[in-house]
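Heads up, one of the protein chains got dropped from this complex, but the rest are sitting where they should.
Chain naming follows the written order as A, B and C, and within any one chain the residues start at number 1.
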Amino acid sequence: MAGIDDVAKALERVPGGGIILTSIDAIADWSRGYSLWMMPMGTACCAMELIAASFSKFDFDRHGSIPRPDPRHTDVMVVAGTITHKMAPSVKRLWEQMPDPKWCIAMGNCAISGGIFYYDTYSVVRGVDEFLPVDVYIAGCPPRPEALQDAILRLREKVRAESVSPGRARTIESILPLPSDAPRGSGGDAE
Amino acid sequence: MNLNELREHLCATYPDLCPLFSVEFGDGVMQVASSGLHSAAADMKALGFDMLGMVTAVDFGEDFELIYRLRSREMRVGMIVRTRVPRGNPSVASVTDLWPAANWHEREVYDLFGITFEGHPDLRRILLPDDWVGHPLRKDYEDPGVIRRPDYL
Amino acid sequence: MTFVWGLLWGLGAVMLIAGGAVIGVWWERKVAGRIQLRLGPQQIGPAGSLQMLADVPKLLFKEDIVPDGADKPVFRYAPLAVFAPIAMAAAVIPFWAGWAPFDSTVGVLFFLAVPAIGVIGILLSAWGSHNTLSTIGGLRAAAQMISYEVPRSLSVLSIVVLAGSMRPVEIMDAWRWWWVPLTLVGFVIYFTASIAEMNRGPFDLPEAESELVAGYFADYSGFRWAIFMMGEYGAMIVASLFGAAVFLGGFRWLPGIAGFVVFIALATLVITAVMWIKWTFPRFRQDHLMTFCWTVLTPLALLQLVVAGVVSLWL
Partner (left out) sequence: MTEPRDTAVAPETPVPVVDDNGHLIVNIGPSHPSTHGVCRVLVELDGEIVVKAEPIIGHLHRGIEKMAENRTYLQVVPLTDRLDYVGSMYANWAYCRAVERLAGIRVPERAEYIRVIVCELQRIASHMMAIGPAGADTGATSAFMYTFWQREMVVDLFEALCGARLTYNYVRPGGVASDLPDGWIERCRAFIAQHPAAMLEIDRFLFGNVIFRARTKGIGVLDAADAVAWGATGPVARGSGMSWDLRRDDPYSVYPRFDFDVPVGSRGDAYDRARVRVYEAVESCRIIGQALDGLAEFKPGDIMAEAMPRLLAPPPGDAYDHIESARGSLGVYLVSDGSVRPYRMKVRSPAFCNLALLPLLAEGHTLSDLVVILGSLDPVFGEVDR
């Protein structure tokens, strides 16, 4: 499959091709957004809330999100919990086993930055974005299942902007400034 | 049998263990030399201390203190056996032959403190990856990856 | 003409099974939800009934991963070897009085024999994945499916003895209402053995989620995996339709179109029972499964066959 982008470009030149492309995109993005199957990468405390999310009270099946333990069948990896140096290769391996297109939710402070385990510890990876491209971050220690629900909805918005040909993906406004946008030296980081 | 009776019994049966025995925080506490650890542990087991609760160590700079917490279900008393091993040659006899429970505890102490247990059937790292360098719970452990917490106090 | 007809029917069978699977997956999620104090899909369509409209295109657009160590041709075409026999088996189901898509004189034999080919597809996929868990799953599936063929065939045989024919259309013609109480045990055996044949809980050892993660299709992604799922739901639909027809009388209860509605309703009831059992029961262990097959189901099926044979003397 040499370059789906090339196919997309060729199709754009054909009269009406753009309409076909956007229709395909619309179908693909809509279906992906409403069928985000989770790879529950629960390692620690947040895993409890991840379990709660798909269980009776919160029931993420309502949103079409079901947990599948097999990475090959899933779309979004929810990294819930602390990732240690010993665990990180396995997480990366599982991420590589997931078929494209795939997304990653960093659930909880440990997955975002190491959280409470940021300082003084020798074995914790400080944030899963050290080795995975994270799409949605959920703060909390642990976040409530409702926060994960919000993350699924946010991710759905993000998925809608994507395209079957990666070159055509639209950018969406981030609701928060990206770390690179922040003026240097003004942060109140205690380091 | 409470702790004081135990102490009397200990003095009568094992005169050499008697002076090492004291009672602190509801447990019997016994300080032995590292060379005599195994025989003291065997005596304790013969006395009815059938459970090994934990094995741990504390880094006191010059040497490590090893702490074995034993428990007797029959007498309903706990017992802490302490021993000191020098930092230069941290090695002590394993008690896995007395209590199989010591297996993982000793591996953990080996992993985090680098104290070797002679006679242990399978002394490998248990918590950290096999290729980890150093023993993190030692006070002098340095790791460039560690970010020190700013000292507000 | 036969060729065109066959082609048309092939297309029809695939549509039937694919459509049935789409409805079946939604239905299963709803049934599971009810059992588990949940709601199930809610967002797309009324009561989430169009959820599969999102799931199917998503799976179509997924990356098709063929693992590095896999036996590539085997890996690629194994899903078809699982799916095709089930679509073929659908051909002999008597849908209407005097009509089955493939009206064979040995239709029952065809129905019993052809889906059994599916086990080869499962073995191929398990071997082709080059994955320890898949291999264990495939071996479990082979042992289980071949063993459960025996009680399943024996239980259908009791109906064949009563009807005096292996042609499903003739069986339906000969069917009498009192066969239902007479062959009730046979139906329960058929039902149980069919669940085992389609690898569903409590017989889902080949894909045991808590042990083998996903068993023989653990390495399949995207649409290849969807074909496996379609095969599983297809097996459920086909087995339920056939059971509802020959054991429960299918369309014979009422004349005309009402009879067809009763037939579909009976089959739906059987499918729901399959789901109900899956979501309530724990999973068997391999040796219990085999013991159950050879010491309980097979003797019972033989007994049922004897009873049916004795009764058939007076027919």
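Annotations for the structure displayed:
The rule we apply is simple: a residue touches a chain if its C-beta (ideal position, glycine included) is under 8 Å from a C-beta of that chain, and two chains touch if they have at least 3 such contacts.
Keep in mind that this is a model prediction, so the values were computed, not measured.
Interchain touches from the omitted chain, evaluated on the whole complex, reach A, B, C.
Among A:41, A:76, A:111 or A:148, only A:41 touches the chain that is left out of the view. By the touch criterion stated above, the residues of chain C touching the omitted chain are 32, 35-38, 132-133, 135-136, 201-202, 204-205, 208-211, 213, 279-288. Where chain B meets the missing chain, the touching residues are 25, 27, 50-54, 56, 58-59, 67, 69, 73, 76, 78, 80, 99-101, 103-105, 108, 112, 125-131, 136-137, 148-149, 153.
Even with one chain removed from view, chain A keeps its contact list with that chain: residues 41-45, 47-49, 51-52, 55-57, 69, 81-82, 84-94, 116-117, 119-125, 129-135, 141-142, 144, 179.
Note that only the chains that are shown with their structure count from here on.
Averaged C-alpha coordinates give centres for chain A and chain B that are 46 Å from one another.
We define each chain's centre as the mean of its Cα atoms; on that basis chain A and chain C are separated by 36 Å. Across the assembly, chain A contributes no residue that touches 2 or more other chains. For chain B, residues touching at least two other chains: there are none.
Within the complex, the chain A residues that touch chain B are 85-86, 118-123, 126, 190-191. Of all the residues in chain A, the ones that touch chain C in their complex are 27-28, 30-35, 55-56, 59, 61-64, 66, 68-70, 72-73, 75, 97, 99-101, 164. Only residues 29, 33, 36-44, 48, 51, 53-58, 61-65, 209, 213-214, 218-222, 225 of chain C touch chain A when the two sit together in their complex.
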